[in-house]
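A selection of the complex's chains, in situ.
Naming follows writing order (A and B), and every chain is counted from residue 1.
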Amino acid sequence: MGYSLQEIAKSIGARLVNEDPKVPDISGVASLGSAGPHDLVFIEGEKFLSSALESRAAAVIAPEKIAGQIGQAAKVFLLAGQPKLAFVRAAMLISEHSADHQLGVHPTAVVHQNAKLGLGASVGPHSVLHNRVEVGARTRIASGVTLGAGVIIGKDCVIHANVTIYPGTTLHDRIIVHSGAVLGSDGFGYVLDNTTGKYEKFPQIGKLEIHDDVEIGANTTIDRGALDATIIGRGTKLDNLIHVGHNVLVGEDVVIAAQTGISGSCVIKDKAIIGGQVGLGDHVTIGEGVILGSGSGVLTGKEITGKGEVFWGIPAKPLKQHLKQLAVLSRLAKEK
Amino acid sequence: MGYSLQEIAKSIGARLVNEDPKVPDISGVASLGSAGPHDLVFIEGEKFLSSALESRAAAVIAPEKIAGQIGQAAKVFLLAGQPKLAFVRAAMLISEHSADHQLGVHPTAVVHQNAKLGLGASVGPHSVLHNRVEVGARTRIASGVTLGAGVIIGKDCVIHANVTIYPGTTLHDRIIVHSGAVLGSDGFGYVLDNTTGKYEKFPQIGKLEIHDDVEIGANTTIDRGALDATIIGRGTKLDNLIHVGHNVLVGEDVVIAAQTGISGSCVIKDKAIIGGQVGLGDHVTIGEGVILGSGSGVLTGKEITGKGEVFWGIPAKPLKQHLKQLAVLSRLAKEK
């Protein structure tokens, strides 16, 4: 019930130091404070070395660069170039043993006769798969999920409980969608009828397409396109309670923190990093690799570019300029 | 399977120009970029005329005022005073053919014996209608919806999957509620007991009433009144992830963008336009036709008035004043 340190070291590409045959097999990962004798922990530098040595952990993943400080410590180490990443890989290896879900289609699920399920796919209690839904191999649909007509989901995805996916939405492979998320809902678009003064609903009949390896947080909402598509690129990670409006194009490996709102027709390019509670007006472009601080706001139609550069504030400006404005205001208020 | 251009022109009140018997019937609407040979597109001015002519669309809805520029173009046009509105009407006409839902009550739905369903109303899989619920004619309740005891919904409404409506809430006619929305939940009110230092829950037993033609976005929450009612007026449109607190009174034809938060007892009058991520403190009044920029904040108890006037910032002030403050701060930071 677990993995030997040799197996783990080999699997994650780490170097085993201070090997000790008395150390038991590893069955979990943990923090320094909570680790037990079957757990693996990690440190990213010398700072937490003494805590690691005092922990109850079976072994410690640590950076190669502190090999010299470890010496003959009474603890087994796995040394790696990227210790946190090695820890992630070890956790994945171990957790493959502990899946706690049922295979197959639960008898209370309502699956349309035209829906197609891949090999090893599962559908939980009370989920609903409408006409022409396709679910890929090994994808797990939890309970209370609704997949609208024509929804296509790739392989190895996890759709958590009470997610709703509107008709026609496409998800590719290895996507995780957390509970309460709503994918493919109507965008917010109306036309004011000048003669009656009333709003008429503009058609929201575009698609939503989500590419491989995306993760979507709890209660996040992503609207379908109005006439064209909303697209979320490969590897992008969205936190909880985010709003993505219609026709938004998000690139690859983008990270967006909780409660950020992205208005219609924005373009967010690859590897951008966007903090929490950021607000983007319509038709904003965020360039490749831009870093937008939490709570920033970008006005309608603006473009922000600069790989690796940090922008902050409302309206968002280069970090240095933002800090200077804060400092000036603070000083003026003290003077007067 | 579709409509002739003559039928569409007549239905939406547009003037047909450059008629061409070879043009096939119309079965959809689309954007200029995605249109196929059976699709209708629209332009709002001369700017996109050449794109429209190059598109694969069967015909183009355009403003009457550019009739002169069209000439003998090799494309059929439908000219209208409000082209975008004409496009909306055409889309509605065409989409009536394409409904993809089942009529009647799904066998897995749990409908209380005292619930009443109007003619042509439908209830999807795993939805729950408690005691004394009433659903009007042709209203569609999707899957996984819970309607609490005494909920009344009018006719021609659409309640999308996984919506929750608390007991006693009333919805009138032609209302759309998107997935994950929660209507009529308890407001946030407590009384601090001075002797114990603990909070006691204040009764949240008022109602929530939503009038005709309202649309409510995904995962938006609207609390019931504490002792009185929360009311959303006719024609008002709420985007995703909005919070509306207890005892709020929203007028008619109000538009509120995503993630805005409206604290308890606010009053928002007719035709106000409120951007995304706006925050209103308790007991704020927003006057008729006021426009509040995205990210603005209004302090508890304040009133903002001025039909058609734009306010912005935290605290919200007239746009000109807000821009001046931004400019002054920016200049001072550059000087020092």
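By definition in this document, a contact is a pair of C-beta atoms (placed from the backbone, for glycine too) under 8 Å apart; a residue touches a chain by one contact, two chains touch by 3 or more.
Bear in mind the structure is a predicted one, so any value in this text is a computation, not a measurement.
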**Report entry** Assembly copy number, counted for this structure file with 2 shown
**Finding:** 3
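We adopt the following convention: only the chains that are shown with their structure count from here on.
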Query - Geometric centre distance via CA averages, chain B-chain A, whole Å - result: 28
Report summary line: Note: in the complex, chain A contacts chain B through residues 108, 110, 126, 128, 130-131, 144, 146, 148-149, 162, 164, 166-167, 180, 182, 185-186, 188, 190-191, 193-195, 197-203, 205-206, 219, 221, 223, 226-228, 241, 243, 245, 259, 261, 263, 277, 279, 281, 297, 314-315, 321, 324-325, 327-329, 332
Query raised in the report: What residues on chain B touch chain A, complex-wise?
Result: 28-31, 33-34, 82, 84-85, 87-89, 91-92, 95, 100, 106, 108, 124-126, 142-144, 160-162, 176, 178-180, 213, 215, 217-219, 235, 237, 239-241, 253, 255, 257-259, 271, 276-277, 294-295, 326, 329-330, 332-333, 336
